[in-house]
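First up is the structure itself, then whatever we jot down about it.
One protein chain is absent from this view; the other protein chains keep their places.
For reference, chains read A and B in written order, and residue numbers begin at 1 within each chain.
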Amino acid sequence: MSAHIRTDYAQSDQLFASRASVIAYAALGVLLVAAPFLIESYYLSQLVFVLIYAIVGVAMNILSGQAGQVSIGHAAFLAIGAYSAAIAQKYGVPLPVYLVLAGAFTGLIGYLVGLPALRLHGIYLAIATLAFAFIVEEVLARWESVTHGNEGLMLAAPNVFGMKLGTNGFYYLCLGVTVVVMLAAINIIRSPTGRAFLAIRDSETAARSMGIDTARYKTSAFAISAAITGVAGVLYAHKLSFISPEMFSLAVSIDFVMIIIIGGVLSLRGAVFGAIFMIMVDPMLIVVKDKLPQITDAAMHGIGLGEPIIASIQAGVLRVVNAPGLKSLIFGLIIILFIIYEPMGLDGRWQRVKAYCKQFPLARQRSARPQRMFLKSERR
Amino acid sequence: MTYFDVKDLTIKFGGLTAVDNVSFDINEGEVFTIIGPNGAGKTTLFNLISRLYTPNAGHIVFRDEDVTQLSAQQIAGRGIARTFQNIELFESASTLQNLLVGRHRHSTTKTWQDILRVRKVRDEEIAHRRAAEEVMDVLRLQRYRDTPIGSLPYGVRKVIEVARALCVGPSLLLLDEPSSGLNVEETDAMAEWILEINRRLKVTVLMVEHDMSLVSRVSDRVLALNYGRKMALGTSEEVQSHPDVVAAYLGA
Partner (left out) sequence: MLDFIQQVIGGVALGCVYGLIALGFVLIYKATEVVNFAQGEIMMLGAFLSFTFIATLGLNYWLAFLLCVICMAILGSLMERLVVRPILGYPQFSIVMATIGLGLVIRSLVGIIWGTDDLRIETPFTNGVVKLGGLVIAEDSLSIIVATALLCALLYAFFRFTRVGIAMQATSQNMLAAYYMGIPVKRMFSLIWSLSAIVACCAGILLAPITFIHANLGFLGIKAFPAAVLGGFGSIPGALAGGITIGIVESLSGFYLPEGFKDVAAYVVLLAVLLWRPQGLFGSNAMKKV
């Protein structure tokens, strides 16, 4: 067991709580920088997706986790960032410039979306963001002179002031943006702005009585979250080098919410855990599709079932693994199971494992479930 | 100078007049208590003063300024802080964070400065921390500094709410039933703290309270309400012996 003794208020300002965590993060940093030389290009590509999802996860964390405002339309912000990038690139704007511009523009749209949020609560807000996302998707599909409609837009390779970024270069760009976004988010959370978000999340009435301009902070939560998602959108567009409206559907917005639900709503680390999990589902699914029929086949032969039974069960298994809806089936089950059995997300589990190790053998089971509220009604 | 003056305040909910033409004034530095049976309109009056409700008629004047049309967050900015009858703390945050939220009106940094965490933000953070620690010293809350509110007992939460309101740096502190839900010892401690806040920190206190022993111990003046109307105003003894008040409480 170790204790951190602080002797000065300024020490609370340090990014890392202890020497051990400095070392741990430094090691992680070295690994991430060395990654292009350590892993195959397929995994590097997956890692880029993890970074992009982690950025979106941070955006979702600030809006939903910190400020408590629900959005199930964040794919729209990703789309706005991505299309801004594609269009800016066509006009020869250099990447660093449009990375910032797309972020700022999406942030502005986020601010505008946040305006109705001032008057809406809970489920009304969720549905309003949903409506916004549908409208954006439709506008992208119909505004053909700018967006080429459903044919989509191609992007050239990312270009930083005349220097073309290769795969590794793009990876470092994503890594850099992720680190910057993370630092910004950490700074927000530990500042008056972050505390205002928290106050709005937990009790809006009390927040107002403490002198917090709830309207201002709600809109800025939307603006900040949208801006970060917009930046992720630029990277996303370059990663795929082709964008079209159906890539920003409701399913994508739900993926984004899943990132923080699975990772854990309250912490930034959760956003990263959630991103890793979400990206890993696809490769895992491929493995399952390949291996599951063989495994069931072997298992059934092993317990000595008759050939016709095996054949019919095997047909059923094949039907399930080859069904187009398999991914959403698994996603659906994951969401439900996580919410029921791991409501604090992967980060909550991580914290408990860490606490358990630290306090071993004195650790005891603590309640990890969120407080249930039957009396405090959200209904208005 | 008028310190705090409520004039002809009225609010109606549908057909019910919850606060009916109530007028009173508070002198700087006193402890002023509002009593009354359940449903007398005490909390409604509080919500009117902290501008969570908008009155149908009447005025609230604080330090010669008409604050009737200000928003709730502006009221806090003028130096009026409050607690809530049923505790409205930020439950997922720690005690320290709750207190720091109370310091919000003393922050002058813009959001972009927060994001970049410029020198000014860091300096202000330290100042906020120091102020919060001072309040924790007064109310002996140090041991709960990093504990999430959700895992603290009710009595402690009640004190933390007072601490958070003190962090606002109020000139006028509104306490909505500070002793409700507290046991005898806790009520006793609460009375001491109210006096300490009033005498040592020079904060004017306006409170709603049911516990008459607490009321007579700390109050300079008492206002009794019933059915939203003023029944009696005076010292604790005067009000308690007022025939209307006796009748209202004994249900004559």
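In this text, contacts are C-beta pairs under 8 Å (C-beta built on N, C-alpha and C of every residue); 3 or more make two chains touch, one makes a residue touch a chain.
Nothing here was measured: the structure is a model prediction, and the numbers come from that model.
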item	value
Chain not shown: contacting residue from A:80, A:128 or A:247	A:128
Chain not shown, touching residues in chain A	64, 70, 72, 116, 119-120, 122-124, 126-128, 130-132, 134-135, 138, 141-142, 205, 250, 254, 257-258, 261, 265, 319-320, 323-329, 331-336, 339-340, 343, 370, 372-375, 377-380
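Methods note: only the chains that are shown with their structure count from here on.
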item	value
Interface residues, chain B side, partner chain A - complex	50, 52, 71-77, 81-82, 84, 88-93, 97, 100-105, 107, 109, 111, 114-117, 121-122, 124-126, 128-130, 150, 164, 168
Interfacial residue positions of chain A with respect to chain B in the complex	9-10, 12-13, 184, 187-188, 190-196, 198-199, 201-203, 205-214, 220, 224, 266, 371
